[in-house]
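All protein chains of the complex are present and in place, except for one that has been dropped.
First chain written, first letter: the chains are A and B, and each begins at residue 1.
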Amino acid sequence: MRLGVCWYPEQWPEEWWADDVRRMAEMGLTRVRIGEFAWSRIEPDPCRFDWGWLDRAIDLLHGAGLGVILGTPTATPPKWLVDRMPDMLAIDRAGRPRRFGSRRHYDFSHTGYRAEAARITRALAERYGRHPGVVAWQTDNEYGCHFTTLSQSAAAAAAFRIWLVRRHGNIDALNRAWGTVFWSQEYRSFDEIDPPTLTVTEPNPAHVLDWRRFASDEVVAFNRVQTDILRAASPGRDLMHNFMGFFTEFDHHEVARDLDVAGWDSYPLGFLDQFWFSAEEKLRFARQGGPDIAAFHHDLYRGCGRGRWWVVEQQPGPVNWASWNPAPLPGMVRLWTLEAMAHGAELVSYFRWRQAPFAQEQLHAGLLRPDREDDQGAHEARQAAADIAAIGAAGPPPKSVALILSYESLWVTEIQPQGRDFNGLELAYEMYAALRRHGLDVDILPPDAPLDGYRMAVVPCLPIMPEALRGALARLDGPVLIGPRTGSRTADFRIPDALPPDGQLPLKVVRVESLRPGLELAGEGTTVRRWFETLETALPAEESLTDGRPLVVRAGAARYLAGWPDRALLDRLVERLAGEAGLDPIPLPDGLRLRRAGDLRFAFNYAPEPLRIDGLLADAEVLVGGPDLPPAGVAVWR
Amino acid sequence: MRLGVCWYPEQWPEEWWADDVRRMAEMGLTRVRIGEFAWSRIEPDPCRFDWGWLDRAIDLLHGAGLGVILGTPTATPPKWLVDRMPDMLAIDRAGRPRRFGSRRHYDFSHTGYRAEAARITRALAERYGRHPGVVAWQTDNEYGCHFTTLSQSAAAAAAFRIWLVRRHGNIDALNRAWGTVFWSQEYRSFDEIDPPTLTVTEPNPAHVLDWRRFASDEVVAFNRVQTDILRAASPGRDLMHNFMGFFTEFDHHEVARDLDVAGWDSYPLGFLDQFWFSAEEKLRFARQGGPDIAAFHHDLYRGCGRGRWWVVEQQPGPVNWASWNPAPLPGMVRLWTLEAMAHGAELVSYFRWRQAPFAQEQLHAGLLRPDREDDQGAHEARQAAADIAAIGAAGPPPKSVALILSYESLWVTEIQPQGRDFNGLELAYEMYAALRRHGLDVDILPPDAPLDGYRMAVVPCLPIMPEALRGALARLDGPVLIGPRTGSRTADFRIPDALPPDGQLPLKVVRVESLRPGLELAGEGTTVRRWFETLETALPAEESLTDGRPLVVRAGAARYLAGWPDRALLDRLVERLAGEAGLDPIPLPDGLRLRRAGDLRFAFNYAPEPLRIDGLLADAEVLVGGPDLPPAGVAVWR
Partner (left out) sequence: MRLGVCWYPEQWPEEWWADDVRRMAEMGLTRVRIGEFAWSRIEPDPCRFDWGWLDRAIDLLHGAGLGVILGTPTATPPKWLVDRMPDMLAIDRAGRPRRFGSRRHYDFSHTGYRAEAARITRALAERYGRHPGVVAWQTDNEYGCHFTTLSQSAAAAAAFRIWLVRRHGNIDALNRAWGTVFWSQEYRSFDEIDPPTLTVTEPNPAHVLDWRRFASDEVVAFNRVQTDILRAASPGRDLMHNFMGFFTEFDHHEVARDLDVAGWDSYPLGFLDQFWFSAEEKLRFARQGGPDIAAFHHDLYRGCGRGRWWVVEQQPGPVNWASWNPAPLPGMVRLWTLEAMAHGAELVSYFRWRQAPFAQEQLHAGLLRPDREDDQGAHEARQAAADIAAIGAAGPPPKSVALILSYESLWVTEIQPQGRDFNGLELAYEMYAALRRHGLDVDILPPDAPLDGYRMAVVPCLPIMPEALRGALARLDGPVLIGPRTGSRTADFRIPDALPPDGQLPLKVVRVESLRPGLELAGEGTTVRRWFETLETALPAEESLTDGRPLVVRAGAARYLAGWPDRALLDRLVERLAGEAGLDPIPLPDGLRLRRAGDLRFAFNYAPEPLRIDGLLADAEVLVGGPDLPPAGVAVWR
């Protein structure tokens, strides 16, 4: 695995550059991402380009043996461009333009801006596409960040109407699909349809789902404009985009189809702070990040990238953007690096080389401090480089458990949670974590992925079940766990005629309930919270409420789970199903996580206490660490 | 009492209709509400009407002996209408149009839309006004739902100015009434006056109160357009509107004056979830609704309808619109039905016949499931029909305790809470519940209702005391409980010269205090929270703080309560006053509620535990149930 770093030569005196590059190479880095926010330096005035500084930076890096990952700067169009077409700004939920002054100030649907994005991409590609130092391209930066996928603009409304024509063909078909007879919402023409925003009360969910699909497709189309240009003008280079964490506003699988590599930006502490984790977890793992946060995304983006994936931005210390920003435990930067290796990353690139003393991210740590001294991250990157050398090449990732994640299905539960705390992504994460608490290796896959070779499958919550997945699950030789709400909606956001799960198993969900915190259903050795479904079925119950109602029913090797599971139930199900699959699930101590890569075995201690893993190391060839794992400790053996 | 259901034939294949109607009749239903959201099917294009389907549906129902309640579809104008006059959309608090895409997308003050509403009402009335199958009309649907009463539109502002001219006559009178000398708010002409919105800090409360009165009057006027047409074109039919729960944005008494019947939509679980109830109550009664929620509205709308009232929409299972939506306990649908009977309803109509598998309410249960099978609600409706037959006709409601509720006074405390948790409606509800915890029968009455024949009166919180009520209270032969803030404001939202309660009793409120949670005043056997008033009076104190300050003072049979009461104090006051009134108050077990109807006695168990009521049944002729009341159990005897 390679190490790299994100560097912004335009932000520093040119006389520092040579020293920077020398130290990068000395630190063991071989890849440097540059350029993705530099539009105003590349093109200071309309059509007046200043290539000199970028030529020199790329040549310098190339000369030092550092491969350049060059970013298109389309996430930060300059002010002169915005002033020439102010309606390129997206419109927020309240109907206001989202103004210049930070970044991502553009509307994905604006054709004028798409042309400008193509123009600057082409200019870069023509100049550097065949430069030997440029080994890869990044398109734009963190699509959708700051909730920019959805825009209420006139441009988006117009494009949406065309999209609807393509999807539904004629207006009668749309009316039928959406059920617009309800509340006299019928349309006589596509021209009558608006984005489903600022309505008096909730809009039609099928309308919203199509709006979400449309918005996601606009990201795909925007990205493809760039990949088409780059692929033509820069042959042999990897095309990549850097995705984010726990982000669902567009379909990452679809965007990734046009890329060679799925990148993602890993900020475990910020993600723990900003998402659904309990107060206890936010304290216990405040300096490590939840033990499954980074791994969940590694396994997700490996799937997006069809095996090829990078950590493009790796948190190197405290950041600036979460509600609170503590420092990682000493050792965590190294741990995160080696964990990415364990999951099969080709590259871990730290963000950023040196902390900037100015502008928005001045409290975001770098490998270097603003005074050019090494920060803690630099020490750990060096250690990681040494570890990687000691470990050698990692083998291919194992095929073990497939967990199915569909962005379209996540939109369904976002649009219609039915209980305020129903979060489809959280449910997927919970099931993922349960598998990992038992030492299992997981691939997170799109619903159209083939499942050949997997030993077990988990479908956490997939309201819209594609036919392909039904077939793949039927063919799978191993247990399958199907979570609540799966198969509960057609592609047009209707309850299927046969009731959920729409024939997936011989049962019918005849009633659903959401449960406020504290309203619990007692089961045998489990408690159901948040969600419960009443089943009509002849299938035998494997788990039940104390009043006898079925909670988990079994049909062959498949199980249907009729409620939101607690940890005890998840652990039991994982042990049972993984046991049947012959996967040898072992309950791990709290905070310990394992991962296989070929014949390599990795162990990571996310707990704030030391752990002893001598049992795992019996007869092993230990490459890194040993039987005593301190907090943030790593062991690698074969 | 009749049973009925809400049916949307336009939403289903016509080949299902006959079976639907047959099963309705078989289930014991005799009334069917239809049509209230069907504008786009009645008039698919401007002035092109499609009556065929509605003719057939009405004829079919009529042929099966089911009386039709026909709704005017004005809550859901079609898109073509909105596109022809976009300014018919109401304007929200932030100044934005509330767009098409759900329902209630219209401004009550828009004269163009009023003409359209008259036009479609006239068209329906002319076609079906004398149809023998049509037994009643519903105007529009749930006025004000989704906070649509108030609109910041130009239409509303213009109408408000005219309304102000009518109320105040000349601008000097308005300036005096509002006290606009304060903060140089004086107006030189009515044309200078705007709605009191988006002001820098709080607007003048008298300005806001007039704005609220105006907005309420606009609902009255909008409704009257329809009732005038229907009364002329459909003689002998009941005119009805379906009101909502815990909703105070317009004066329901005023709207109801133009109706024959006050309808309301009863969703006990949703109301418990969405309103002020404690976390404990929200859990204990999660599947029943608070034990006084449905009854409070029954007794309120009986007063609105001058004795005639219906439950137009009865929750038949889980709904879709609350923060969490659990299922009712088995038996609750039947209990709610029989409780409406006990309170004198003429009709209970379930919403809706069949759960729709599409659009916004696809997770709202019906009597039937989306797959056309009976849901739990159907079984309970059948049981209720059998119970009703066994019970026979209920006698007239008793005259016992009168509780006075004034929408205008609720607006006063909404406009000027003075403490963040002062809620006049909640205080009325608390007093109502205390009466019911002692088995008493309550009529909730408007402040201008005659009180002849009542044994006791409760005035929970009536800042603006109409003269008529002062007289009626003085004439009442029985105890009166007057709650805090009563008589504290003139009709122009001023503190009366004589200080509150403005001569109602020989005392002066010389200071008011609001108390944050935790800031408590200890009394003898009670604790005062939220609100306390310092009295200057020679009246003897019946209840006091431990420091001697009076909390309840007595003047003859009347009491003034100088603070927000806790449950202990309310129980004591109810026992004392109802005892004096000879009403024989009996503290009931938690969750048990009673109600008389002629010589019938009803008992309802809202507790999640079984209760034993053998003491109540001694020497009784038991018609339904028995001494052991399970959860959701009902007993009826004479």
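In this text, contacts are C-beta pairs under 8 Å (C-beta built on N, C-alpha and C of every residue); 3 or more make two chains touch, one makes a residue touch a chain.
This is a predicted model, so every value here is computed, not measured.
Colleague: With respect to the chain omitted from the figure, which of A:Asn175, A:Thr201 or A:Asn325 is a touching residue?
Modeller: Within the whole complex, the residue contacting the unshown chain is A:Asn325.
Colleague: Looking beyond the chains shown, say which of B:Gln383, B:Gln416 or B:Ser544 touches the absent one.
Modeller: Result: among the candidates, B:Gln416 touches the missing chain.
Colleague: Sort through A:Cys6, A:Met24, A:Ala38 or A:Leu230 and give me the one touching the missing partner chain.
Modeller: Checking each option in A:Cys6, A:Met24, A:Ala38 or A:Leu230, the one touching the absent chain turns out to be A:Ala38.
Colleague: Touch as defined at the start, partner being the missing chain; which of B:Asp55, B:Glu202 or B:Glu281 qualifies?
Modeller: From the options B:Asp55, B:Glu202 or B:Glu281, the contact with the absent chain belongs to B:Glu202.
Colleague: Touching the hidden chain in the full complex, which residues of chain B are there? Just list them.
Modeller: Given the touch definition above, chain B has residues 94-95, 178-188, 192, 194, 196-207, 416, 418-420, 492-499, 508, 510-516, 518-519, 534 touching the missing chain.
Colleague: For the chain that got dropped from the picture, name the residues of chain A it touches.
Modeller: So the residues of chain A touching the missing chain come out as 10-11, 37-41, 44-45, 73, 76-80, 83, 90, 92, 94, 96-105, 145-146, 148, 273, 279, 282-283, 286, 317-318, 320, 323-327, 355-363, 365, 369-371, 373, 375-376.
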